[in-house]
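Shown here: the complex without one of its protein chains, the others still in place.
In order of appearance the chains are A, B and C, and numbering begins at 1 in each one.
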Amino acid sequence: MATLADRQTSLFLASALADVFRGVPTLAIGANSPIPAAAALLAQHREPSMRVSILGSPAHNPYTNGGGELFDYAAEGRLACFVLGALQIDGAGNLNLVSVGDYDQPTVRYPGSFGSGLLYYTVPRVVVFREDHSPRALVERVDFVSATGTSPPGVYRPGGPAYLVTGKAVFRFDREHAQFALQSVHPGHTLDEVMAATGFHFACADGVPAVTALPSEQDCRWLTGPIADALLGGYPEFARLLTGD
Amino acid sequence: MATLADRQTSLFLASALADVFRGVPTLAIGANSPIPAAAALLAQHREPSMRVSILGSPAHNPYTNGGGELFDYAAEGRLACFVLGALQIDGAGNLNLVSVGDYDQPTVRYPGSFGSGLLYYTVPRVVVFREDHSPRALVERVDFVSATGTSPPGVYRPGGPAYLVTGKAVFRFDREHAQFALQSVHPGHTLDEVMAATGFHFACADGVPAVTALPSEQDCRWLTGPIADALLGGYPEFARLLTGD
Amino acid sequence: MPESVPLDALVGRIRDGQSLAVPSDVGGVSMAATRALIRRGVRRLHLIGVPTSGLQADLLIGAGCVDLLEASAVSLAEHGVAPRFTDAIRSGAIQMRDATCPAVHAGLVAAEKGVPFMPIRGLIGSDLLRHRPDWQVIDNPLAAEPDPIVLIPAIRPDTVLFHAPLADRAGNVWVGMRRELMVMAHAARETLVTVERIVDTDLLADPQRAPAVVPSLYVSAVALAPKGAWPLALHGEYAADDECLRAYAKAARSAQGFRDWLDGYLG
Partner (left out) sequence: MPESVPLDALVGRIRDGQSLAVPSDVGGVSMAATRALIRRGVRRLHLIGVPTSGLQADLLIGAGCVDLLEASAVSLAEHGVAPRFTDAIRSGAIQMRDATCPAVHAGLVAAEKGVPFMPIRGLIGSDLLRHRPDWQVIDNPLAAEPDPIVLIPAIRPDTVLFHAPLADRAGNVWVGMRRELMVMAHAARETLVTVERIVDTDLLADPQRAPAVVPSLYVSAVALAPKGAWPLALHGEYAADDECLRAYAKAARSAQGFRDWLDGYLG
């Protein structure tokens, strides 16, 4: 059952994601991703020139060439930003969407890599989103590499991770050093807590870390009004959570 | 101005082409080819299960994936028969649709190779059609090879020339020996005349050559009736020639 | 020209051991034919999810019809993991070829175009690539500098099976926005389609509909199957039956629960 806390968390995470979408001309959200979808529409409310597409939502799907078009669009360099989830993320930015343990006899099996094998390589600003911020999710080294965080010189690699947004913090990804750097800790959480919950080493500036911004009142009006309405088709339960119905 | 002779010639050549289309499950005709288009529809009247497509005739164009689909269809091995014209044809079955003389400073320039660079290699039964049977058209060696008659072992080559139909004769192409063999001489023409008008060496059985069959009365009824009607959209002048209007 | 045939005759064309390509759960899945296939007891399928699968794969796997699965993902979307798929992977009951969505599309496009492979960006350095010996890295022959790139071999399925809103009597099938179904039909040796409705008009003669029609040239057989995607959605026709899917996701957590649910579903 949805609670007030769930609602606040959803509004907050949508705003945190929208913050890292800032300034991109084109943005796409995969299927089955309610919070990123809300965040994308919020980013578009903030910047009306942003072209947003949400897979699985006919009203926000501008593609007419079948299921392969998004990947063509990304491979051509036309897609500036995409959100990817993962079973495991490691400190080098590698993503695992497949399994834990031995690949042939896994202890945990996830659905699979979806489009990550191309999108993570070609979309300049990939935002990795995993609400569960725990050593189980954020690991030293992923058990299976669906897509690598960086590539050696000479490999065509215009894309890759730019941000990691979790339930506790926001990280930037430093491609040169192939590691995450803490950008902000969410309100109500501490740096110590983030360190304890993160299974990989990350860079961190000295002193008290920045606090992730809360959604503005305008953001909340958008999210609980027109954005919730827009999501009613694809995500009815989530839309009702946002409006508080 | 069209004459009775033009009409008889068109009916005859359509029938001669339809004869060499016999038995193919699928057949396509390129744009701007009135006699082959009539022949294709005649072949379909004779064998109603034949799938015929005529480029440029919406009513006989079953493709829905744009201008590239015919070539995909052929490359997949789905197209059994196609008709190609050429500026020059040589005794090894090479086609020239480009130019006479030096490529960079030609004395004659033709439109270009169209789809021959793929279709001649992938369509099992290509019928080369050139009404002008002269040493200018049927040459020892083409000046420019738009597509080769045969390929060396190891080259993917399911297709190639099967017949050459001219205003004087029908040749079969012998792939093993990479040469044409005379199949029949059209009524009113002689072997000597064909030999004199052919710039390349061809195989020829001993004795009097076979005579190309005339269209049947049924063929003529089809060609001057429903087929002429069907061609009215794409080839209005030619359709009127067939009906004798 | 394809015939309109009864559903059992349609699935009768799919033989044990064949490769069978199917769309994702939102892309027009023929659940009607899936039921008929399971009833018939098809075996040893090489199932290809284009580019993913869900309920359909889970049912076929749970019913023991699948030897080899090739897909970018298998899940029940908002209803969670696909339990029979997950169980079969962990027990080793099926062989898995993990892919990534654009690689599945690339393989089908290669088949559609009659070429042996398509290049694709990405994948370099991944375990996806390491586990796919059929995917090969070459140095881009057209680049001045070293430029490794992956080649995906053509995927030419023995059979493609999907569900669409409508067909005409000649076997032309309107797929609307699901253009990947057209690529699949172009790529396959046989294309089998179930439809909501069969119309008496010529779909290719309708200038509005024709651009989204799979021509009968590529269609081997059509069967009428109203509500044929149920409990999945058919875009523009009906939504998914979420209650049914939720019940499935819960029941199929155990092998026995799956069998009971399947018995009810097969009717």
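A few remarks follow.
We adopt the following convention: a contact is a pair of C-beta atoms (placed from the backbone, for glycine too) under 8 Å apart; a residue touches a chain by one contact, two chains touch by 3 or more.
No experiment lies behind these values; they were computed from the predicted model shown.
Note on the undisplayed chain: of the listed residues C:12, C:64, C:211 or C:257, the one touching it is C:211. For the chain missing from the display, the contacting residue among B:9, B:65, B:134 or B:243 is B:65, taking the whole complex into account. Of the listed positions C:51, C:83, C:153 or C:171, the one in contact with the omitted chain in the full complex is C:153.
Checked against the full complex, the candidates C:42, C:94 or C:120 give a single residue touching the omitted chain, namely C:120.
Of the candidate positions B:11, B:41, B:54 or B:98, contact with the hidden chain is made by B:98. The chain not shown here touches subunit C at positions 106, 109, 113-121, 134, 136, 138, 140-143, 147, 149, 151, 153, 175-177, 179, 207-212, 236. Touching residues on subunit B toward the chain that is not drawn are 31-32, 56, 58, 64-69, 71-72, 75, 97-99, 103-107, 109-122, 144-148, 151-152, 154-156. Listed by residue number, the positions of subunit A touching the unshown chain are 26, 49, 51, 62-65, 72-78, 122.
Note that in this section only the chains that are shown with their structure count from here on.
Ranking all chains by how far their C-alpha centres lie from the centre of subunit C, first place goes to B. Separating the CA-averaged centres of subunit A and subunit C is a span of 28 Å.
One inter-chain figure worth recording: subunit A and subunit B are separated by 59 Å, centre to centre, where each centre is the mean of the chain's CA atoms. Annotation for subunit C: residues touching 2 or more other chains are 182.
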